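Below is one structure, written out as structure tokens, with a few remarks after it.
Missing here: one protein chain of the complex. Every other protein chain is in place.
The letters A, B and C name the chains in turn, as written, and every chain counts its residues from 1.
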Amino acid sequence: MGFGQLSFDMAHLLAGGVLLLCFVLLYQRRVAAVIHALALQGVALALAVAWQGWVLGMPGLYIAALAALGAKAVAIPIGLRLLVRRLELRRAVDSAIGIGPGMVAGVALVALAVLVVLPATPGSGVLAREGLAIALSVVLLGMLMMIIRRHPIGHVAGLLSLENGLVLAAAGPRGLPLVVELATAALVLVLTAVAGFFALRLRDDVAGPGPGLLHQPYAEGDPPGKAGR
Amino acid sequence: MTPGGIVTQLVHLALMLALAPLLVGLVRWLKARLMGRRGATPLQPWRDLLKLLRKQPLLAESASAVSIAAPYLALGATAAAVALVPGFARGMALAPMADLILVAGLLALSRFALALAAMDVGTAFGDLGAARQMSFAALAEPAFILSVLCFAILAGSTNIDAIGAVFAEGGPGLRVSLLLALLALLAVALAENGRLPVDSPSTQLELTMVHEAMLLETSGRYLALWEMQAALRLMLWLSLLAALFLPFGTAPAFSGVFGWAAGLLAWAVKLAGLAVALAVFESATARMRLFRVPEFLGAALLLALLGAVFLFLSTGSA
Amino acid sequence: MLVPTLPGLLVALPVIGGVALGAIPSLRLAAWLNIALAAAGFALALALAALPFGVNGLLHIDALNLPLLLLGALVGLTTACFSAAHLPAEGFTPLTGRASHAAFQIFLGAHHLALLAENLGLAWVAIETATLASVSMVALHRGRAAIEAARKFLIMAGLGIALALFGTIVLALATQPLLGGEASLSLGVLRGVAAQADGRLLSLAFAFLLVGYGTQAGLAPLHSWLPDAQAEGPVAMSAVLSGLLLNAALHAILRAKTVVGLNPASLSPGALLLGLGLVSLLLASMSLWRRRDARRFLAWSSIGHVGLAAIGFGLGGAASVAAMLHLLGHSLVKTAIVFAVGRAGRRDLAGLAGLATARPILGWSLVTAMLALAGLPPFSLFASEFLLLQQGVTRLPWLSLPLALGLLLTALAVLRQVHAIALGLAAPSAGTNLPPGPAVLPPHLVPWMATVPVHLHLLLALLLGLALPSALYAVLAEAGRIAG
């Protein structure tokens, strides 16, 4: 590879920053802190992507970085803050399995990701694999967050973090085709998801309170004793 | 179908028909003597039959053609069976048809006809007798067929004539299986003929009757036909037992008049012996409760099965 | 980017039309335009069938996507017809009605694109679009339950799509070293180098693609959104969900399988697919029994049938042909049932009891379709299930027990409902509670538009089962070969 060691070290440093911020996200209990960490992660991601764009000489990645910066570091955190205030959500993001076990699970996931990706056949780029391992870890941690957090913001943060991992993976290798388009599409997806999530939540609140509606209108399950063939 | 076969067949049939009521009379007389009574003459059944034939029959208002036709059918089927079972001679004209299963079938036919006649009028006793008779037959029939299995294995055929021929030559010798089959067949014979301990042929108590219960509504010549059928059936069974287990002295159809005479003598002795045995047995036993009868017949069935299994073991299962 | 060729037109027409539909205020006009667009799409798809197979820019046509494409265009047309007749009963406001029409057409375009795309990235974008379009159709429907279903759909599908993207990227990474550092997402290129690529990375990619697209395909245990979304969306949505979205997602998995399967060092993608398929079939065969809502019942049945197709594709060989035929037959029959249930106007299964007595034509059509769904002859599901069972049993004898058990339980569960419909005492208000709405079609056309699709689908399923044209069979056999 025709680049100096520095460029890879730098890329890994930035990617590692994104991963670290995942753990920060896992660690946070308060909504405001989560949103802050999310914004920071967006900044780190934008930096990583931009660095890749510079290293690889792909100006398209600058656009992706800019989009990431604009959306994830600025727009989404602000939007989330507004929504939290508007919907009067709880301020604490409680976790289903506790912070400590959550961290342990996160470390285990990272270990799994490394186990899966790193045992390389000779000849393929070890360094590229490291990047992939980090991206995989970020994706898995994002999913973990979606699962262990009970708060809506938890879902959103997890999804966004997951998407950060995707962009990280996409921006890593050299010459992935359509990378900008894919990154944009992923961003659109996440934006739609978040927007849709809250829009539906808003409509839901307008319509009336009470969760678990799906299970009520046709409370399924036969009455006992009516066990036909 | 040799001339000798035809002649012996005709003589056999005539003798059977003539002797059947006499046999019944003989058993009754012997029983009476054994019980210390004087008893009616053995000719009494024939007298009863002729008297009944002269009387005008009385049919119930609800009787249908079944009551009229069934006795003929039953007697016809029994007579056909009787014609097939060898008596004093072997190799009679109908010998190729003399199949044990067919005999069982003909007996079933006459039983069926009797039960139909019993149900025709629609009385409690008739129905009760018919139901009981068919139920007992349900156990008697498999016992009979399993005994047939023993013969089929030993003689290679279910033809009575062929079995008799093989046994007369002493082919199989004495076997425990044959003893078991004999016991089973005896039980079946007692049940089929409505003898003690299954059914009392001379009971007056309707509740315990099987055979007589079915004849309560008959009279005149129909009653005569039924009585004759019963007598013929007893004759048939005794002849069958004699032909299977005491095949000695039976004359071949071609052996001429003197041979036949010897055969007749042997047959008469065998029948008389069996009649005495029956009379002695009946005098010594009491009638069992009705619902003990299945156990009796079930035991016969198991004996026959045991006989077959012993046979498999002793023939070395090839 | 899309060159104006026939395949490109097939994709572009509904998308442009959808945008236009969103701008038309008159529901009546929109309904007719909707039908016209779908009809044009169907005609284009038919014309496409006459083209030779091959790659055309970013799009390609081969035996694997052509039958699904034809099916999609047909179901799109019949669904458009049906929804025009059924629109008054859906309770749309003019605004949501417009949006719903637009979403429908965009969904169709995205679906076609997902099938036609030769580039995995493009396919991913198409499926994302299709999913979002169907989410919005659910979300636009009336009622809070629809909103909650849409939320569930959105989260699950969003996660699935994200995972699928990760899988796509990993796939590109795995082949990158072999392409001289230039990664590619073109199927042809990937297939060319897959055999030499790192098997572990390919397996990783397939794992993500399977879980990601498997969520859209409704494979258990990733199916959770499907029953709710299908039950709470409009009827048209329900139909295309079962009929088209699941097929498109499964098609994407198959494409990934064709690439990964070439590498001997990868985890066998067929085995993974078989496993998920088996789980789906068995879970569906049990879950069907406690259903009370008709469309949830149908959704669970879809899960089972897609699972069955996955088993077939997982087995490969002749079983793939069976699975292809099964997908076609299932879509036809399932959409017919969705139409009929929608037409009956009751959504609880108990409300359908006695329908055959109350409304004989509709009821007996429904009974026939349900019998076909249960895999009874002479419909095509019987033929495909027969071949599938035959292949499964002879290739993997241990499979015969779970497979036969799953099929038997599924069929019995369906037949229980058949009995209720055919023999049940008619529910007091069966078929009378269609909520009023503005009529968009002349009254004499309504019964035709509503029932002809049902019968047409059944007739086609019958033809596929009894007299499969040899040309189509050749295509299916080729598709089976491609799918491996």
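General remarks:
Everything below uses one rule, namely that contacts are C-beta pairs under 8 Å (C-beta built on N, C-alpha and C of every residue); 3 or more make two chains touch, one makes a residue touch a chain.
Everything below uses one rule, namely that contacts and distances are computed from a predicted model.
One chain of the complex is hidden; its UniProt record names it "Hydrogenase 4 subunit B", one of "Putative tricarboxylic transport membrane protein", "Hydrogenase 4 subunit B", "4Fe-4S ferredoxin-type, iron-sulphur binding domain protein" or "Monovalent cation/H(+) antiporter subunit G". In terms of the touch definition stated at the top, the absent chain reaches A, B, C within the entire complex. Note on the undisplayed chain: of the listed residues C:F92, C:Y213 or C:W289, the one touching it is C:W289. For the options B:A14, B:L43 or B:I101, the residue in contact with the chain missing from this view is B:I101. Check C:L46, C:L95 or C:A265 against the missing chain and you find that the one touching it is C:A265. For the chain left out of this panel, the touching residue among C:F42, C:F313 or C:F382 is C:F382.
In the full complex, subunit A contacts the hidden chain through residues 96, 109, 112-113, 115-116, 140, 143-144, 146-147, 150, 215, 220-221, 227-229.
Although one chain is not displayed, its contacts with subunit C can still be listed: residues 151-152, 155-156, 159-160, 163, 199-200, 203-204, 207-208, 210-211, 215, 221-222, 224-225, 264-268, 272, 283, 286-287, 289-290, 318, 321, 325, 356-357, 371, 374, 376-378, 382-383, 385-387, 389-391, 393-395, 397, 400, 404, 407-409, 411-412, 415-416, 418-419, 422-423, 465-468, 470, 473. Against the chain not shown here, subunit B presents residues 53-66, 68, 72-73, 75-77, 79-80, 83, 94, 96-97, 99-102, 105-106, 108-109, 112, 115-116, 119-125, 127-128, 130-132, 134-142, 144-146, 148-149, 152-153, 156-159, 162, 206, 216-217, 220-221, 224-225, 291, 294, 301, 304-305, 308-309, 312-313, 317-318.
What we mean here is this: only the chains that are shown with their structure count from here on.
With centres defined as mean CA coordinates, subunit C is found 78 Å away from subunit B.
Measuring from the averaged C-alpha position of subunit A to that of subunit C gives a distance of 29 Å. The distance from the centre of subunit A to the centre of subunit B, each centre being the mean of the chain's C-alpha atoms, comes to 98 Å. Within the complex formed with subunit A, the subunit C residues making contact are 119, 121-122, 124-125, 128, 132, 135-136, 139, 144-145, 147-152, 154-155, 158-159, 161-163, 165-166, 168-170, 172-173, 176-177, 181-185, 198-201, 204, 228, 232, 289-293, 296, 347-348, 412, 416. Of all the residues in subunit A, the ones that touch subunit C in their complex are 116-117, 119-121, 123-125, 128, 132, 135-136, 139, 143, 146, 155, 159, 162-163, 165-166, 169-170, 172-178, 181-182, 185-186, 188-190, 192-193, 196-197, 200-201, 203-204, 207-208, 211, 213-214, 217-222, 228-229.
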